[in-house]
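For this depiction, one protein chain was excluded, whereas all remaining protein chains were kept in their positions.
Going in written order, the chains are labelled A and B, and every chain counts its residues from 1.
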Amino acid sequence: MSRKEALSQFINQIHGRAVVVKLNSGVDYRGVLACLDGYMNIALDQTEEYQNGQLKNKYGDAFIRGNNVLYISTSKLVKK
Amino acid sequence: MAQNVTPTNQSTLLPLELVDKCIGSRIHILMKNDKEMSGTLLGFDDFVNMLLEDVTEFENTPEGKRITKLDQILLNGNNITMLVPGGFDMSE
């Protein structure tokens, strides 16, 4: 089942990376992904909360409940 | 007795097999809250959570249409309503 491997590979290499987590409400969280579970519950470090592109809040650590998550986005690894 | 093998006739394609055939190509996704996504499908799981690359996100906001480009996303399958293999032209 190669289609699933792509997902687990992504999940395995995502720890410690800078991510944007977008919620269904449209709120964005930018931070470093500490960990993730099967419900898409997420622990983020150095979290910044954005609403309409404006910074609203900062949290050192944040837990996000998975049901609110629309997507988790990473920028491509810069290959040097 | 051993009827638990796929009961299909050969011509039909299971819905998820269609999605499987889309791996590696562009796909357009319609979400519950009239949001849309377009990207290259890299993989998916049984919940149709999807891994997408070179994604464009289309949103309707009070200020008008908003387009966001994203490198790679893990999309929650929960809010997906429809998938269009091959993607389509959003310029109209």
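One rule holds for everything that comes next: a residue touches a chain if its C-beta (ideal position, glycine included) is under 8 Å from a C-beta of that chain, and two chains touch if they have at least 3 such contacts.
The criterion applied here is as follows: contacts and distances are computed from a predicted model.
The complex appears with one chain absent; UniProt names that chain "U6 snRNA-associated Sm-like protein LSm3" among the candidates "Small monomeric GTPase", "Ras-related protein Rab-34", "Ribosomal RNA-processing protein 40" or "U6 snRNA-associated Sm-like protein LSm3". Interchain touches from the omitted chain, evaluated on the whole complex, reach A. Residues of subunit A that touch the chain left out of the display are 7-8, 11-12, 15, 23, 25, 29, 34-38, 41-43, 47, 57-65, 67-68.
Here, only the chains that are shown with their structure count from here on.
Centroids of subunit A and subunit B (each the mean of its C-alpha atoms) stand 19 Å apart. On the side of subunit B, the complex with subunit A involves touching residues 20, 23, 31, 33, 35, 42-45, 49, 51, 55, 59, 70-76, 78-79. By the touch criterion given at the top, residues 2-7, 10-11, 14, 20, 24, 26, 40, 66-67, 69-76 of subunit A touch subunit B in their complex.
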